[in-house]
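Below is the structure I would like to discuss, written out as structure tokens.
One protein chain omitted, others in place.
Presenting chain A:
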Amino acid sequence: MKMKVLNGAANVGLFLAHALALEIEAAERYTELADSMEAHNNVEVAKLFRDLSTYSAKHAEEVKQIAREFGALPKVAPWEFQWDATTESPEAAAFENAHYLMKPHHALKMALLSEHQGNNYYASVAAETKDPEVARLAREFAEEEAGHVALVRKWLERYPAPKDDWSDDPDPPNISD
């Protein structure tokens, strides 16, 4: 059961398959985090994740449009994507870093990491590929991600790190006394 791994820098089809998975998973993950925060009445963070999802979904739709013009994409199983630095697609915020009492600062730090990883992925493909069309697209997508990084940084200025007791819950789910 030798596993194959497919490199997004190899050709346009594989690059677009990677880009589409990256953008769709990023948008879906932000939506799932927003839903999860709403279920726990963390309205402020839910709205932030919802806004981030809107931006990512817009980019996903742009990539999908480019893919449509390209034609049918190669079928790549989830474990065949070559992401290098991450086990999941690089822009999908990690579920395990969420907390029901998290503050906007934490949500934006999560988003900043994700957008950085997305930017790094595209930049590394642009540097590695020998295909000029892949290089052009990768540079373009990297620039878009750099814009997202700048946007999240700007939002972070409004939300400084909270006090250390941010996760204290006067009515915790785990009653130990």
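The criterion applied here is as follows: contacts are C-beta pairs under 8 Å (C-beta built on N, C-alpha and C of every residue); 3 or more make two chains touch, one makes a residue touch a chain; residues count from 1.
As a working rule, contacts and distances are computed from a predicted model.
The protein name that UniProt records for the chain not on display, among "CheY-like chemotaxis protein", "Ring-1,2-phenylacetyl-CoA epoxidase subunit PaaA", "2-oxoacid:ferredoxin oxidoreductase subunit beta" or "ABC transporter domain-containing protein", is "2-oxoacid:ferredoxin oxidoreductase subunit beta".
From the options A:9, A:33, A:137 or A:152, the residue with contact to the chain not on display is A:33. One chain of the complex is left out; on chain A, the residues touching it are 1, 3, 17, 20, 24, 28, 32-33, 35-40, 42, 64, 67-68, 72-73, 75, 77-79, 81, 87-88, 94-100, 102, 173-176.
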